[in-house]
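Take a look at the structure below.
One protein chain omitted, others in place.
Presenting chain A:
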Amino acid sequence: MSFLGFGAAQPKLSSEQKIAAAEAELDMVTDMFNRLVSTCHSKCITSSSSYYEGDINKNEGLCIDRCVAKYFDVNVKVGEQMQKLGQNGTFMGKR
């Protein structure tokens, strides 16, 4: 902790590091989005109809709704759990 400039100062991020962090973040989000799209597409659309109709039908629509909702939900949950682990400094019960 620093008190009036004394003590060990917290490591300050340079602008380059900030940009790198932002890029990593963006990469992660894009990656998740791509995975989501491809998973839900293969699950809901390619398997059931193989494009004999232009519009999506009700079954596919419902499937996509559920798929996306679930994917996001799980993603958030896993993220939270990982963050918790990171804070504790433990992983799979090991330190």
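One rule holds in what follows: a residue touches a chain if its C-beta (ideal position, glycine included) is under 8 Å from a C-beta of that chain, and two chains touch if they have at least 3 such contacts; residues count from 1.
Criterion: contacts and distances are computed from a predicted model.
For the chain of the complex excluded from view, the name given in UniProt is "Mitochondrial import inner membrane translocase subunit TIM54" [choices: "Mitochondrial import inner membrane translocase subunit TIM54", "Ribosomal RNA-processing protein 43", "Leucine Rich Repeat family protein" or "Signal peptidase complex catalytic subunit SEC11"].
Of the options A:17, A:39 or A:59, the residue whose C-beta touches the omitted chain is A:59. Even with one chain removed from view, chain A keeps its contact list with that chain: residues 53, 55-62, 65-66, 70.
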